[in-house]
Every structure is written in C-alpha cells, then in structure tokens.
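Apart from one protein chain that is not included, each protein chain of the complex appears where it belongs.
For subunit A:
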Amino acid sequence: MPSIFRRTHWATALGATFLLTLGACSGGGDGGESADDPITVGISLPLTGDFSEPGKGVQQGYEAWAKIVNDRGGLLGRQVELKILDDQSSADRVVADYEQLIGSDQVDLVVGPFSTRLVVPAGRVASEYGMLFVEPAGAANEVFTQGFKNLFYAAPAVAQDHYNHLATYILALPADQRPKTVAYAAMDDPFAQGTAYGLKAKLEAGGIKTVVDEVYPPNTTDFGSIAAKIAASKADMVVGGSQYQDGVNLIVALQQLRYQPKMAAFSTAPTEPEFAKAIGNKTEGILSPTGYSQDAPYPSNKEFVEKYTAQFGKAPEEDQANAYTTGQVVEAAVTAAGCAEQGECQQKMIDWVHANKVETVVGPLTWDATGKPQGAHMIQQWIGGEIKIVLPDATKEAALLYPKPAW
C-alpha cells in the first residue's frame, strides 16, 4: 500500500502549502472570500461498495438540506454548494478524500460520511485541520473515545442509549406485571449489539433476569437454532440487536416455532418500509427504537418531510433525516458564528455547538464534551398494521400495548 501512503503525504504537504499561502494572502489584506461566493461543503460518501445503499440515502439528505437552505436565500446570504466525493466504502479513501477537500479544494465546511468505520478516520483528518465535524452516522462507542473535540454526532442518541425510554417504562411497571425473563440475540456488530446490550445492562441492573444471550455473526442466514433456544427458554421478552435482514429472519424463525413473548423489541428492522411485507404482516406489537419518524411533531420536521417528498418523490427515512440533521447543526453553528470558512471561524463554531442546544428534525440536540448526543430514541410499536410512536409520552401517537397481542 505504499502508493496510498505517499498520496496521503502528498495531499498533506499540498494542503499545508495551500494553507500557508492562504494565510499569507489574508495577512496581506487581500481577502479571497467575497460575500457572494458560495459556501462549499465538502463530503466524502460511500456511494459504491459495502455501504452504498445507506451512502446514497445520506447523500439525498444532504442534497435536500442544501436545496432547502438555498431556496430560503442561503447561509449568511451565500448559496450552499456541496462537493461530494465517493470513498468506495474504504477507510483509506475516506482519509485521502478529506485531505483533498480541506487541503486542496479549500472547502469552507466539512460534514461526515456514513458508518463508524469511516467516521473515525475522517474525523481524525478534520481534527488535524481544526475543522468542525458534524457527522450523521457513527453511533458506536469507539467514535467518542478517540479524544475528538471537534466531532458531533447529529442524532438523538448513541446505540447504547436507544432503548432508554423503554427501559424506564419497563422498570416503572408494577413488579408483578414486569417481564421477569428476557432473551437477547444480537448481531456481532458494534451498533446492533450496542442497542441490545444497552437495554440488557439497564434491565439486569433492575433485577430482570437474562435467560438467553446469543451473539451471531453478520453473515448468519439460518436462525432456526437461535430461535429454538429463545423459544425453549420461554422468556417473557425478546430483544433483538438486529440490522435489517437478520431481524426479519429471526422474527420469522420465532414465529415458525410459535413463540409468543409478552414483549418483543428489535432494532432497525421494524422501522424499514418493507418490514411488514417481509414477515407476512405478522407484526403485531413489535417494538423498535427509532431516531427519526416522519410523524414526529418537531417544527422543522414538517417542512423537511414536505420539501423532501416534493424533491425526491418519497418520504425521507432515517439515513436521509440524519444527514439533514447534520446540515441543520452546521447551519445553526454558521449562523451563530456569523462566518463559514477555514481557520479561526471553525473553532468559534465548535465552541458554540458544545455550549448550545440545536432544534432539529429529530428533536432538540445537545452534546457532551466527546460529541456524544445526550438524548434517547423514540420507541415505536406496530399497532393494527401501522408503526406508531409510543414512548416518550411527550411525542407519543398511541399508548404502548403490553402485554403484546399474539403475532
């Protein structure tokens, strides 16, 4: 891999030279930025490779944000222009991309790519250049243990906190109604496993017994044996730390065994549009945490759903919403700082985001010192063939059904 390293070094050297030149220029009083220049936002996204599908979703979210901002007259009176590179889902490429965007392309702002695997290396580059780095994906714990001071995750909560509202709800139930035993099955993946284990830690601390704790590799396609274990344990509640297909497969396998828990919660899968059809519409009572709902009553959300639908012909999903949220956070920081360029302005924006609350399509967001958001996900439940928000009380559309009806 020497060529990649060399390229990176070249890019760094080139970037440094550019920065110095720029510094010299502005020192000379001959400021390059004029008031009507567009604000360029540099982004590297996995448009091909492993993460291409969510990558494209994130791209649409960013494009929707740029269009909505520009239709409104731009940021600080300047139009927003996106510069998007394809990192092919590769961590090497993502580093080179951000070096290029910041160093040679001289973008004014950068925002994050998709997935933890790419967010961490990209965040490191942004951090070296002192750039504000808001990112739409990268919920795993390792993102927040790197010592980044410039990174912010633009979503309500990290994986471990997704189920917080549900944990509070369960532990508040009278002792004789509470589920007494829980079976957990989680994919061997930091995000999916994080959601299930976050809930597990809270329920175990509350005295609720774990009877099955299964971890399966991401390539698992046959869930018969895992389902057999869960069904044989007769657990009152089942929790799946799932992505999409594994969640579907596990639920179908459980239904094949006629397992009927009092409560069933799965991450990600139940919020996908094809979910109900995929499991033959036997969705009754399934719970799922969600970072985003098209029906959430936050003020900017209505505008987003309307305009997004007009632009792309369908309603936005979570990936799009997270990218849009990222845009909203950057927008708020730029407006507050009154500037959008490399240099001191970035630190001004970083300090502002650390100290303030931002209203977004996923609700009001605040962050701790590591950039970890301080909220929890909403909990949705399938009721009568529709998925509805049931927790927290402030945003709920229906009351949580417990014990769940048979599926």
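Just so it is clear, a contact is a pair of C-beta atoms (placed from the backbone, for glycine too) under 8 Å apart; a residue touches a chain by one contact, two chains touch by 3 or more; residues count from 1.
The rule we apply is simple: contacts and distances are computed from a predicted model.
From the set "Hydantoinase B/oxoprolinase family protein", "Branched-chain amino acid ABC transporter permease", "Tol-Pal system protein TolB" or "Sarcosine oxidase subunit delta", the protein name that UniProt assigns to the chain left out of the figure is "Branched-chain amino acid ABC transporter permease". Within the full complex, the residue among A:Lys209, A:Lys282, A:Lys314 or A:Lys357 touching the omitted chain is A:Lys282. Per the touch definition above, the residue from A:Thr220, A:Gln260, A:Thr309 or A:Thr366 contacting the chain not shown is A:Thr220. Across A:Leu173, A:Ala201 or A:Ala232, the residue that sits in touch with the chain not pictured is A:Ala232.
Touch with the hidden chain on the side of subunit A covers residues 50, 52-53, 188, 214-217, 219-222, 224-226, 228-229, 231-232, 244-246, 248-249, 252-253, 255-258, 277-280, 282.
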